[in-house]
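Every protein chain except one is present and positioned as in the full complex.
So, chain A:
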Amino acid sequence: MKALTFSLRVDPEERLDLSALTPAGLAGLTDVQIEKLRVGTTRDPALVGDIFKVTGKDPESIIFEGGSARFDKVGTGLSSGAIRVTGNVGLEVGRKMSGGSLQIDGSAGDHAGSGMVDGRLEIKGNAGDDLGGPLAGEITGMEGGLLIVRGKAGNYAGERLRRGIIAVLKGCGDYAGYRMIAGSIVVTGRVGAMPGYLMKRGSLFLDRRPENLAPTFVDCGETDIAFSGVFDRFLIQEKIMDKPLLGARPGKFGGDVAVSGKGEILFRRGK
């Protein structure tokens, strides 16, 4: 069966809420029913048929041909199947997704992967602020799964991260891993100021020594551990990296001792 494809007819004039267009949300709907779904967010909201030309049948495999920074909440609550967007997306892509795979060929706005629980979200371009982070009033950020950003990420990547892995491959803004509870954040490229600020537990894995670290992180020397080998293999196997990230004997900072001191920043030495 051919993938259910939403081809962008015109650039949307309003922000769209695309949270209904998931495999679970579209299962059993006819083409006509799909075209009548509301996706606009203004007083006179646009319908799917106004924005997209709908072709294909298989709701387990959804493709958005074309994208826009006004595509909000793409793949919200995705639990199985696959969604791919060939362009950019807006806010909260993959929010609360619990399975399946979501691929964005372009860039994403703020709060990408917010509160994600499981599954794989891959953004080939850049991501905005608060990658995987909580919305206002929420206690935890991402709670599981794998979130990969091949470009850059903004500030507060992995805020309140509780479980799962976030990988950012071309550097990120300030406060990566801000107040993180546990889980893992991988960053290659330049890391902004204060990575891991107020982290309780969890790990930041960097390909270089962090430049601007909070004074509440303490040097724990060069670690001689088997874990870095196992984790490097995982990153290569998952095609996140093409060469080892940490290598043997990565350097370690422990912290944030202002909180519990049980977090760690492991980094590749020599850069």
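FYI, contacts are C-beta pairs under 8 Å (C-beta built on N, C-alpha and C of every residue); 3 or more make two chains touch, one makes a residue touch a chain; residues count from 1.
The rule is short, and it goes like this: contacts and distances are computed from a predicted model.
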{"item": "Chain excluded from display, named as in UniProt, from \"TusE/DsrC/DsvC family sulfur relay protein\", \"peptidoglycan glycosyltransferase\", \"ABC transporter substrate-binding protein\" or \"Formylmethanofuran--tetrahydromethanopterin N-formyltransferase\"", "value": "\"Formylmethanofuran--tetrahydromethanopterin N-formyltransferase\""}
{"item": "Residue among A:Thr5, A:Asn88, A:Asn126 or A:Ser184 that touches the chain left out of view", "value": "A:Ser184"}
{"item": "Contact partner of the left-out chain, one of A:Ala3, A:Leu29 or A:Ile225", "value": "A:Ile225"}
{"item": "Missing-partner contacts on chain A, residue numbers", "value": "163, 165, 182, 184, 201, 203, 223-227, 229-231, 233-234, 237-238, 262, 264"}
